[in-house]
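The complex appears here minus one protein chain, its other protein chains still in place.
Chains here go by letter, A and B, matching the order in which they are written, and residues are numbered from 1 within each.
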Amino acid sequence: MKKVTDSKKISKKNIAKLLDEWRQEFTVFVPWRDEAVAKWARWDGKDTSFLDWYRNTVVPPKAIFFPPMEEMFSFQKDREGYHLELPASDEPKQLIFGIRPCDAKALAVLNMTFSDAYEDPYYLAKRNGGVLVGLGCTNPYDSCFCTSLDSSPTDSANVDLMLTDIGDDFLVEAITDKGKALMAKTSLAEAVTRADEARAKDVKETTYAKVTKKIDTEGIKEKLLSGFDNKDLWEKIAAKCITCGICTFLCPTCYCFDINDELVKNQGERFRSWDSCAFPLYTKMPMENPRVEKWRRLRQKVCHKYVFYPMNFDVIACTGCGRCIRLCPVNWDITQTLDNLSAEAQVKMEK
Amino acid sequence: MKDGGMEQKLRSEAKALLEQGKVDYIIGFEAGSLKFTTTPLITSDKDDIDRLVINPFIVNNLSVYLSELKGRAGIVVKGCDSRSIVSLLQDNKVARENVVILGVPCSGIIDLGKVEKLVGKDRDEIDDITQDRDRVVITVDDNRREFPIREVLFDNCLGCELPTPQEYDILLGELTSAASDEDKIASQKKINSLKNIPPEQRWEFWRSEFDRCLRCYACRNVCPACFCQRCFVEETEPLWLLPVPRWQDNLVFQVIRNMHVAGRCTDCGECERACPVNIPLRSLTREMYDMVDELFHYKAGMDKEASSFLAAYEATDVEDFIR
Partner (left out) sequence: MVCYMTQESEWEPKLLGFLCKWCSYAGADLAGTSRKKYPANIRVIRVPCSGRVDPLFILKALRLGFDGVLVSGCHPGDCHYQTGNYYARRRMAITKKFLEYMGIETQRIQASWVSASEAGKFVEVVTEVTKEVKEIGPNRLFTDERRRNGTKTTE
């Protein structure tokens, strides 16, 4: 366990300078607002006002490593056949500044998926070149519930460097070797005092307590499975869902994609793009569609995250970021659903 | 619009409808899981009825659920939503005898985005938002601030042409008056500003807006007029648009969606509200609505005896553009 005194601190006034230093080596991504939509974008070299408004983005940082649309290759067709041209496979050096613990944990989940039976070259090339500089929260939303999912608003488990807001400065902890290397290069880091450490501890505890939404994940797998065939319950749960793709597209752990070719005369491209299990045609096959009814799709979505993914990877594929709750046009709330299902399962078990 | 009287009346009427077997389920609003949010309540259980609410946050257009549900529904609608029901009746998508319309006279819905901008705080950091007739009181950290209600209502509420449903079975309160002409103009500021810039710039504007589009289809799914079993974007033979979110295809999708709902879209504004990346979709829907009104003197969702706009024609339809 690293000693807290290994930490350094950086003044908030020096963040622009720090980002500028990093910019010489990396493409730096920061939270950025476009028409009031918070997302991730390349730092413009001067504006650090995001430090004032940033709580979390609408579009998660997965969009940097797993973009909404990506060209897999282009091809030409002639008499000899198809000639493929692959995009560059280098590992772009990208630094994500200010990633929240929930999103960083989600990237760890994506890593598992994309390096499981098949190593996804598109994702891994980007991810391997990526450096994550985490920023602990101080102002969680009322829709956040990371504390129920083995994490916290100041969790440093999945980043290279972890920043904690202690007022005029950020406390900086190097978590990985990549992080240590970054800190070694900069002269902007200052020594940390006992008061700083105490402040950091206080911030972490206070912020943890600010997360008010909670779910009980005790035995959640068994509870969900026990109600799996309860069509009436699932129909009621799914009734107000409009099966758009907002929750899945903006979820930092969702990874489904569709592959399509576009051929114009003798050349074309193969794209992959985000897909959603909530869409009616997601499981459509020539002969049938096993999930025509919306309740089946919603059941699958919930169980994928809380039952099937944990069965395969030992971790719940949800990090409690709350985007699905905040942005759902009908305020469908997964935490309410899980509570209802748990309660039903409880009743059933007691019978 | 917070009116304990309307809520009580709604609950007793809804309960009666279920108990007397006049409807199979009730579609209304209940308190949401987030502050100042409501969420649809679709239930056939009369024990759920006491959760029904009426307040300035009942934003959803619940008529979107009528296309998919079987059986008879008792549905809570504001003026704008009731026009969507009229549109559905014109399209023969819903049978009048299968709907019991519980009309809510609406005095406008509060746009939390506007509130957040006014006080510089996010929704969950605000203590209270209370409407008091033509004023709204917003409390942040025990600090009360008052604003005219018009500053926090949705844009299309500002220009509302039918606050109280014309088509209803049970009216839950007193009639409210429609917007004045100045208000209507104010609600269309963005569209008018677009019309004042040259065509190439307009196209560039839409190109940059649709660059953000993720093709989540929330706009389509939340729209009561979009009820096709298989949308044109889901067609593969022929393949009109790849599901890839390129701005070109995103733009074509939205333009065609507007064409397909022309004369049936009542500018309820749900598409713009649902969009997670804040594309100003009402600048398209409202323009289409006004165009149909201007060229054909037809307002969507007003007369349930009228034919659906695109399924009708008049001998006098404009044709000066045809060679």
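The criterion applied here is as follows: a contact is a pair of C-beta atoms (placed from the backbone, for glycine too) under 8 Å apart; a residue touches a chain by one contact, two chains touch by 3 or more.
Model, not experiment: these values are computed from the prediction.
With the missing chain put back, one of B:70, B:230, B:297 or B:323 would touch it. Which one?
The one listed residue touching the chain not shown is B:323.
Check the options B:137, B:175 or B:295 and report the residue that touches the missing chain.
Of the listed residues, the one touching the omitted chain is B:295.
Residue by residue, what part of chain B touches the chain that was omitted?
194-195, 199-206, 211, 232, 240, 245-249, 252, 255-256, 258-260, 262, 287-288, 291-292, 295-296, 309-313, 315, 317-319, 321-323
To be clear about the criterion, only the chains that are shown with their structure count from here on.
So the centre of each chain is just the mean of its C-alpha atoms; given that, what is the distance between chain A and chain B in Å?
Each chain reduced to its C-alpha mean, chain A and chain B end up 31 Å apart.
Within their complex, state which residues of chain A touch chain B.
34-37, 39, 55, 58-59, 68-69, 139, 141-143, 236, 239-240, 242-246, 249-250, 258, 260, 262, 271, 273-276, 279-281, 294, 325-327, 329-333, 335-336
Using the touch definition up top, name the residues of chain B that touch chain A in the complex.
It is residues 32-35, 37-43, 60, 64-65, 68, 113, 122, 124-125, 209, 212, 214-218, 220-222, 234, 242-246, 270, 273-274, 276-279 of chain B that touch chain A.
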